[in-house]
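For reference, the structure I am asking about is given below.
For this view, one protein chain was removed and the others were kept in their places.
Per-chain residue numbering starts at 1, and chain names A and B are given in the order in which the chains are listed.
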Amino acid sequence: MHPASRFLLALCFLTAALHAEMPFNYLIVASGLLYSFWVSCRSGFNPAKVFAKMLCLALFMLFLIHGLDYHARAASMKGLKIMGEAGLRFASLFAATLWLVKRTKKEELFALMLALKIPMPVTVLIFRAIWFVPHISKRIKDVLLAHSLRGVKSTNFFRRFLALPAALYAIFSSMLLEICDSSVTLLSKGIWIEGKKSSLLTLQWSYKDFLAAAACLFVFILILKGYPFA
Amino acid sequence: MTQPSPGLMQFYPAFKEKPLKGDPFKISFIAFCAALNVGMGFLVQLLKLPIYLDSVGTILAAVLIGPLAGASSGVLAMIILSITAVPTAIAYCGTAVAIAVCSSFFTRFKFLANMGASIFWGLILGIIAGLISAPVTAYVFRGASLVGADIFTVFFKAEGRPLLESVILGGIPTDCADKVLTSLLCYFLLKAMPDRIAAHFTESRILSAKPE
Partner (left out) sequence: MLEVNDLTLSFPSGQKISLFRNLCLRFQPGSLVGVTGESGSGKTALLMALGGYLPQWAPACTLSGAISVFGQPVRQGKARNETSIVIENPYNQNTGFKSRVFEELIVPLEMRAIPRELMTASAHCLARRIGLSPILHSKLDSLSGGELQRLHIGAALAARPDLLLLDQILAELDSDFNQRIFEILRTYAKGRNAIVLLSFSPGEVEFHRFDAIVNLSTPSHVSSKSFSTVTASCGKTAVKSSERTRVLKIRDLHFQYSPDRPLLFDGLNLDVFQGEGCLILGPNGSGKSTLGKLLLGLIKPDSGSMEVSASKEAPGAHSVNCSFQNPDLYFCKRTVREELAFGTQRELAGKLADLLGLSDHYESNPYDLPRGLRKRLSFAIAASCQPAVLFLDEPSQYQDAGAVSTLIAAMRLIQEQKTALLICTHDRRIIDEFADFPRISLPSHYPAMTKTRSQTSLKTQPPSPGLYADKSDIGDTRTWFRKIWFEAIDQWIDIERHTGADNFLDLLVKTTQGAFRLDQASRILDIGCGQGNGLIAARKRLDANGLSKVRLLGVDLQPALIDYARWQSLGHTNITFETADGIDRGLVGKMCEKALGGKATVVACTYVLHEEPELFALLKAIAAGIQDKGYLVCTLVDPRWSEALASKGFVKVVQKAGLDRNGRHGAPAPDWRWLGLYPITQNRGQTIYLPYVSRTLEDYQKAILSCGFTILSISTIAANQTETPNNPAVFYPLASSNDTSTLYETSPSVLIVARKLGAISKSD
């Protein structure tokens, strides 16, 4: 499937989930959530665990904020309703993002950005940033290890707090020295060459994309018509 | 409008450079700052510290290159955060942009030039950040931000205050503390920055007040 129709489907899901009437929206979001957790991961990056944890945390916080009536020392029905409504927003966003992240490969996104003729600096910026995240996490671990080996203590809160600037200094300086070098290789790999680019992965439209487009159209018409949505 | 004198311009890096054109070092630096924002969360988690410091990169990029750079690194960090951990983070892009623009603007007033100014402007930055993110938290997510200090919101809400008020009351002190720490960290980083790296940024010497 073309990555563009994947984005369209996610958008369609969000609109449908937020516009539907009372029983339907829960149904849509629940099925979406289940599907996004169930579907196999194509991209090699699966944040399902973190997402599940975060979603539970969000629901718990919402329950604490709204669900309890602290004066009456009991659950409040009105608060629970607000909680449910906000929970839907959280869940639908989590489901859509999880599905997109699990199904879209890095290469597809790159090919899409090339096809859309997005300026190269923007593409580079986004992909470099994504690439940097695991790199930085690894560097953070290494630096903390190196510092602990050379005797930066982290036994109590105050010491851990003092270890923070030292670690950040090492991370920042060492990474920036590497960036000096790597920006040179980026240049030499040709990312700054102006003009046309070719792509190894050619994005093609298939029958799935037509189905997706038709489904989205159907949903949007239903929303405009108002049935069974509000 | 008259042209600002060069003397002022050197204290005011904003709008002088176009970071998205040309220089791959700057692009990489902005990307790095975005990733640093995300990575800081990991660092404080490893050090078991109860802070989040997730705008170090934004402030560094904004101060060293310009507001556009800072804003793009802030927004990018939010996008990355939302695809790796908390999808709702994307709603706080506005806060990131505000932090970038403000901190870039504050360099006019010696932000990060000395410790006192860093603390003062960090405080202001915290108030601004708290004020901007509060309506988003209150109206879009009904109080649960997942990236802020929700437990304070619970506390104030339990006292019987309205939602927006409790979000603001809970958010601003934590944001202030966080931004002050962030500013101090940035100040130390700029001060200790190796010469080879400092040479990439025209502003770094002035900001870190190094002897020429």
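Heads up, the rule we're going with is that a residue touches a chain if its C-beta (ideal position, glycine included) is under 8 Å from a C-beta of that chain, and two chains touch if they have at least 3 such contacts.
Everything numeric here is computed off the predicted structure, so don't read it as measured data.
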Checklist entry - Of the listed residues B:Arg142, B:Lys157, B:Lys179 or B:His200, which contacts the missing chain in the full complex? => result B:His200
Next on the checklist: Tell me which stretches of subunit A touch the chain missing from the display.
Outcome noted: 44, 105-107, 110, 114, 123-124, 127-128, 130-132, 134-135, 139, 142-143, 145-147, 149-152, 166-167, 169-170, 173-174, 177-200, 202
Item to check | subunit B, residues in touch with the chain not shown (by the definition above) | outcome: 23-25, 192, 194-197, 199-200
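FYI, only the chains that are shown with their structure count from here on.
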Checklist entry - Between subunit A and subunit B, what is the gap in Å from one C-alpha centre to the other? => result 21
Next on the checklist: Residue numbers of subunit A touching subunit B in their complex, please.
Outcome noted: 47, 50-51, 54, 57-58, 61-62, 64-66, 68, 70-71, 82-83, 85-86, 89-90, 93-94, 96-98, 100-101, 119, 121-122, 124-126, 128-133, 135-137, 140-141, 144, 154, 157, 160-161, 163-165, 167-169, 171-173, 175-177, 179-180, 182-184, 186-187, 191-192
Item to check | Interface residues, subunit B side, partner subunit A - complex | outcome: 20-25, 27-32, 34-36, 38-39, 42-44, 46-49, 56, 72-73, 76-77, 79-80, 82-88, 140-144, 146, 150, 153-154, 157-158, 160, 163, 185, 188-189, 192-194, 196-197, 200
